[in-house]
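Selected chains from the complex are presented in situ; the others are not included.
Labels A, B and C are assigned to the chains in the order they are written; within every chain, residues are numbered from 1.
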Amino acid sequence: MSGTIKLGSIFAGSLGAVAILWFTLALPWPTTSLGNRYQLWSISLVVSLTLLCFTFELSWRNMLRLLGVLVLLGSILGRLAIIQFLEGDKTPLDKSNIFAILSEQGSLGIITLGAALLILTGGIDLSVGSVVGLAAVTFGTLMEMGCPPLAALAIVLLLGVAIGFTNGLLVTQLKLQSFLVTLCGMFMFRGFARAINTSNTGLQQAKSNHPEFAESLDSMRALLVGKAANGAVEFPATLVVMMLLAAIVAVILHKSAYGRYWFAIGYNDQAARYAGIGVERQRLSVFVICSTLAAFAGILLLLWGGSANPSNAGNSYELYAITAAVLGGVSLKGGECIAAGLILGALVQPIIFNWMSFDQIPDSAQLWVMGLALLSGTIADELIRRFRRRAKG
Amino acid sequence: TKKSGSGKVKVAIVTNCTADFWLHAEAGAKKAAAENDVELDFRQPKTQTVIDQMEIVEALLKQGIKGLAVSVINPEEQTPDLTRIAGQVNLVTMDNDADKTGRLCYVGVDNYLAGKEAGRAVKRALPKGGTIALFIGTTTSANSKDRVAGVLDELAGSDNRAEIRKGNFQEKYGVYTLYRKAPITDETEEAKARTNAESALEQLKNTPDVAMVGLYAYNPKAILTAVRGKNLVGKVKIVGFDEDFDTLDGIDKGEIEATVVQDPYQYGYVSVTCLAYVAKGGDKTKIPQKEIKHRLVTKEGTMIKGVDVEILKASVFSTTTRESLAAVK
Amino acid sequence: MPEEPLLIARAIRKQFPGVLALDDVSVTVRAGEVLALVGENGAGKSTLMKILAGVYQPDGGEILYRGQPVTFSGPLAAMKSGVSLIHQELNLAENLSVQDNLFLGRENTFGGPLKLLDNRPAAKSGGVLLERVGLPASYVSKIVGELPPGQKQLVEIARAIGLDAKLLIMDEPTSSLTQAETDRLYEVIAALKASGVSIVYISHRLAEIRRCADRAVVLRDGRNAGELAKAELTHDNIVRMMVGRDLKQFFPRNHRTTAGATVLELDGLCYRGGPTKPLSLQVRAGEVLGMAGLIGAGRTELSEAVFGLRSQSAGRVLLNGDAVRIRKPADAIRAGILLVPEDRRKHGLVLEASVGANLSLPNLDRISHRGFLDDGAERSLHAEMIEQLRVKTPSAAQAVGLLSGGNQQKVVFGKWLARGPKVLILDEPTRGVDVGAKTEIYTLIDELAGRGVAIWMITSDMEELLGVSDRAVVMHEGHIAGELTRAEMTEQAVMNLATGGGA
């Protein structure tokens, strides 16, 4: 126990160093009125990092489980560094590019958290992408119709809750399989998004329909995704939001009774039932968490991208989220999950896409390079596990 | 010290999605890049979303490009971002415009006028009126709305653009009935486009004077496949958009009336030429608008009375297009 | 013996990650004998048998089968040579019919590589096999999943018999059987033995060993601990050799006082899917109420209904005279009615989780403040329980699945002890548990009873029933067939009631 704490503080220290590095990159602070908010965010970042390190029991076991993803991340970062320092006028490590990657990672991370919790408890959610899309479209449409931004945000989050509740009730009460329910949900919620709005929805439209909301919308945007009114990224706020959420999830998962319930349910829900745990209620709440986070990610998507297309906003995000969760150490069999790993898992895909852009991998090859990279990650992971098992014997 | 790539001026093109249409643009762009001795980076987002497109654009800005041509997906929403980007690098819009961004110029056809051209082709095929079915990938993007509006306005002989942009359609446009009172969409999936056409044919089997209009590049051939499958070649009139080889082939065989082409080759060629000119110190203020005129492809390729666009012969156009594509491969 | 032994295993070694399961173990099986293999939980019995049956490959040593050195590449190779194994855990494809399971992997086929099925021969011989183990022949077409656990075990036995093995290994075949089925099994064993089949018989029920074995080999901690001839097969001898010391007082009754007031009362209880006849029952403070019955008599179901796992449709559950509404296990737990379930691995424990996590699971409300866990309180809970129950584990962080059966069962007890039970329902508390651990569990039961806990113990082990309980009720086809005081309790009386006869 004491050993893990020592390792944990080393990790905390190095993460702190990285954080400080980031801030140096981020300085000088934008001189807008939002500067202060970002300082607040920075503090939040430090707080959430500390919380994460505190909950992350950095045993060798955990470290090894994340070795695959660490190697993957390290090698891509290494390649980007080589590009930065050796090649022509490409500057992948510049603040604005880093900020863009971090923001992508942030929003992927948010849905990854929810998806991972669901997988942890032995379920799966294939409707995440459609919920993201539906949320983005609903958020935009509501504002276009004249709903104040904050109210729209609240309504969309409630929509997420309602969706999670429906999915969850079908799974827990009707005993349908989550794969099936959420597969149907994937069609349905995408369908709802298209039925709600047959054309693109977006912030400009909302602002021009209702100029009175322009200001509050802009400041919401600055706060949640760190973009100024002209669309420039001033701060990777999404990442901070994700880190905060991750810290909360980490505390729940590793330091509260609920986390214990979820682990137990994921491994063996019968045993959990016999131990007096309200398995159905716990499952239901995880569904709600997952869909609410997805809805929140939909809001961020609209704020970040400025517009959303009902037919394809958030398409296949469930796959990215599941992949990220698995890379981050979640087992699809249920019962295994490390909160800190999820963050690492969510870092992978955006950085791979960014790297491919800088190394001019042709568009036509990007998909298979991506697939191969992910496969290598999982294979590496499995080989490491085996090696450990053998080394132990 | 940094190794400085090829040392050439770099320009980039970002399309709105991945489609065959853009192969032609790529061919033109490569040609222009070679002529102007610039380095070209041609990128296609994996899905037709603003987020994917802007991700590519932002990353390109860190790669030392001196000029950028973009096919705008959502003009209104992308205007703030593109305005900012136009401040950092020379920007050209192509295929779909965002005119309040401070771009150098717009390279492309007017989709509304192109739509009207398709409408005229329908009128020639069914002069006494009839039922028309419109097929299109999506109706969410600006250029698809314009295209649909163009066709319907031409048929109606009046201007309904505002209503159509809002997604409100009428039963009748002039002497023409709009099948299902809306365009049929397929989410840009070819297989879906085909089933859509098949079921439409099934329902219009007993209706006289039917024309089907395919407004995305793959739509005409999806319609043609369905029409052939139901043995209705010749009975159902087909009017298309863009220069898919199967479409051109169908026109040559007389199965399709005509197709309206936008000349994507010129999109690429003109965009890169323009960007290279400015990057090498050319005078920005002297760049004229590069409006490209749409053209019409028919079987004969001969002048048609009252039509003032260039008219191409399908078989010839098909051959030259193939050659220009092959030249860059 | 003049005849050459059927099988000789010499100096077998088997290493699992972190565990040396077998270290230089040798065993000889003679033709036509029943060899008992005994040892504590984790002594390596199952591992050794799996090696003989080709499931595992040994890391050292050799096996001579009919005088020839052999290495079985897999279960199929072993089966083909005439060695077959009835696994300790049920291994049936429960989605298939009994008949399909009986012949799984050796279907009668035609059409060469097409392997088209010819079910006719199997249909005939399947029924015969079932009858040999005491199941009706008509069961061939039943889906295995619809059978109760005991009957599944019989199917498994029938399946192994059907393999026409020369050497049949039975790894705890009776753990889910009651007396009647066990007796039936002895007949089968006798018949097999008469036809020249050798049998290796593993059991933790020493009475069974005494009754059917010709000889016993004892393992301790993965090594040979010795051998006992038929004449030497006494309870004390076996125990001494297994445990390495004498065990005094197998069924301790040191803390029992006269029973107190009624703690738990079932008053005309009916539950969904249960028998139509309402059930009534009383358990008093400080007594151990034994509950006997044949397989599928409905004891487990009744206990589950009381614990809130099945919905009660009529009647009341009274605790210290007050009616309690139990709709879910949490209600029962809050009231102090706790259940140690029949299937430890499925219901009792989260095998992949640590000993500590399992101990904490139902006690999280006591070791957390406002939902957040208190590490210190948790650690002391773990230490206290491990200490009190003498759980043999390297640390609280060890995965519970890696412990021996007896220690696993102690962890299940430990989950509840911290809550101060009022009523403790024990469903087959010593199934698959070795003698040493059994005594410890009995001691524990005795202590708990001494503390005034009302204990309701469901058991199919006659020795256990007679040895531990102060009073017994016997169930037959879902209703209570009768009640016996300690004085009236005899094997005969219990069997009479269980099979539907009068007391």
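Operating definition for what follows: a contact is a pair of C-beta atoms (placed from the backbone, for glycine too) under 8 Å apart; a residue touches a chain by one contact, two chains touch by 3 or more.
None of these values were measured; they are calculated from a predicted model.
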List, for each labelled chain kind, its number of copies in the complete complex.
A x2, B x1, C x1
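Just so it is clear, only the chains that are shown with their structure count from here on.
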Give me the chains shared as neighbours by subunit A and subunit C.
none
By Cα centroids, which chain is closest to the centre of the whole protein?
A
Can you compute the centre-to-centre distance for subunit A and subunit C, using the mean CA position of each chain? Integer Å is fine.
46
Need the CA-centroid distance for the pair subunit B / subunit C, whole Å please.
73
Between subunit A and subunit B, tell me the centre distance in angstrom, where each centre is the average of that chain's C-alpha atoms.
36
If I count partner chains per residue in subunit C, which residues reach a count of at least 2?
none
For subunit A, residue numbers touching 2 or more other chains are none
Can you name the residues of subunit A that touch subunit B in the complex?
85-92, 94, 96-97, 100, 104, 198-200, 202-205, 208, 229-232, 301, 304-307, 309-313, 315, 353-354, 357-358, 360, 363, 366-367
Enumerate the contact residues on subunit A facing subunit C in the complex.
251, 255-258, 260-261, 263-264, 267-268, 270-278, 335, 389-390, 392-393
Residues of subunit B defined as touching subunit A within the complex:
2-5, 18, 41, 43-44, 46-51, 54-56, 58-64, 74, 76-81, 83-84, 138-141, 145, 167, 187
